[in-house]
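First the structure, then my questions, so here it is.
This view holds just a subset of the chains, kept in their places.
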């Protein structure tokens, strides 16, 4: 009854916007998910995000040969066609997370950034109630010559504020849904970051690790590399 | 048509709950405000909060002789009957505010606390984006032997989190309506404080300097003084 | 791919802020949970909060020897190293809850407070629609020489207001997610407590029994004990 192909790949997206298309697994049934992966395979690599355990199992069964790696907590799967050659790194970014519970978002950001050709330095569960945060961040930036910091935090989302006031590196805040009660699924954290008194923080959607990685990739490819 | 007295003083409140009744000026017309002040005058002292410039002028005209002091930005007025003797201080508290704009709330807290017999040490516009915050707070606590800290902040309301994780002193957070856009009149700040990852912070209503002072007074009168 | 240790203990937290770090189990997968417990074991005692039945079972299997006690409804587990000696009580607190359904929060507060070295007196399901509440509270305070009251309530969250207006003891309100419809997961209760007309109530996050206990512990250790 439905003559239209329900899932269409957008192969020109990376060329147009510098960000490769990824497959957002949530809300997709199995056939839609397989269709989306098939549509992007010709690019040589595919990134799936927000996948459930069941979806990861299903994908493992269907695409065993080209699977590269997956992380059940982060809900991500990376696939590569045989012989796919990753491009050289476009720059170094740091990913800090406030609590251990924020891992699933921080790691989605990290895996997405690596997929986009960035080199990632992780500093997870930095704790949030102490004051040695800025020192740690400064040290991380210096040690690894970081270009951009992605700072991931749930609950009140204060970590980006604390960090950004003390460093010159651009900071992208990623609020997470970690918390409960008045945390309201991450709303408290996103409001905290948008209202930060440390100017210059920019913010993406709750739990949107992929989006933060994309923003970092845009900055690095455009501002540091040759503008192709 | 209305045979009932619309404004009734509750003279026993201080004896019952350790907190003297105050006159909340907002929503009151002039005759209600005068009635409320008159009802509390027999106690020897009256505190008016959240008063507009017009209300302060009106009160100045009507109660010139017993006026003690007022602050137009804080919206407060203190009156004392001639010969009223302030009780000895029950303890020392510190009031920190994040930005200069938070003054009207911080000072409402300070004046209310002084009215309740506490000695107040102020540290306003501490800035919020730096990291020397905790050192300053620790120094303030040590120098003045502070018992409780009231920390006042608008926007993302992160200052109590930053402070409380590094000190042992009880911290009462007061979110303010300072901010704009997604600050939503202080909602962002109150959510930030309720979701703080620094355990042990307690919170009062947005702009509720009086309530924070009352909480501090309860702690000091009950926990440090003789339990009358 | 992730060379960073995802879970890091903050052993200095108790020395710094008087509150021992606890393990917030929600949002953690099994390996993160085990890692967090392992990180804190050197302190001699560990408190796990907001654990599901499955997580409790998993912890029982892994840490059977050092398990001290657990409560499936409260979602808590306490572990102690052999020979661990609990410190002397720092003070007495009372925990009142409005309804039987609020037990899981009230008991989280009680267990957390005991873990922090306080002696706890419980009065659960006090009912909320009657007027003998204040008398009961006053009696409890007098009988056990209570220093602080934690008052736990869901639905409209009115119990702290009713209690606090009639006593001098500091009151910490804990809103719970008990309710439905316009209760909105505890928002109605938290708003009710923040807007209480009984001045001096301070409030923590919805269902945050641990936070209320931490606030009480800070008051007692700092205001009553020697300031180490």
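The first chain written gets the first letter, and so on, giving A, B and C; residue counts start at 1 in each chain.
Going forward, a residue touches a chain if its C-beta (ideal position, glycine included) is under 8 Å from a C-beta of that chain, and two chains touch if they have at least 3 such contacts.
On a predicted model such as this, the values are computed, not experimentally measured, just so you know.
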Overall number of sequence copies in the complex as this file defines it, 3 displayed: 8
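Here is the rule we use: only the chains that are shown with their structure count from here on.
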Chain C against chain A, contact positions shared by both copies (same if over half, else different): different
Furthest chain, CA centroid comparison against chain A: B
Chain whose averaged C-alpha position falls nearest the assembly-wide average: C
Euclidean distance of C-alpha centroids - chain B vs chain C, Å: 27
Computed distance of Cα centres, chain B from chain A, in Å: 44
Rounded Å distance between chain A and chain C, as computed from the means of their C-alpha atoms: 35
Of all residues in chain C, the ones touching two or more other chains: 13, 16-17, 190, 205-206
Residue ranges of chain B in contact with chain A within the complex: 98-99, 128-131, 133-134, 155-158, 161-162, 164-166, 179, 181-184, 187-189, 191-198
Complex contact set, residues of chain C against chain B: 13, 16-19, 22, 147-148, 164-172, 190, 194-195, 198-206, 210-211, 214-215, 217-224, 227
Residue ranges of chain C in contact with chain A within the complex: 1-8, 10, 13, 16-17, 24, 26-29, 32, 35-36, 50, 175, 177, 185-187, 190, 205-208
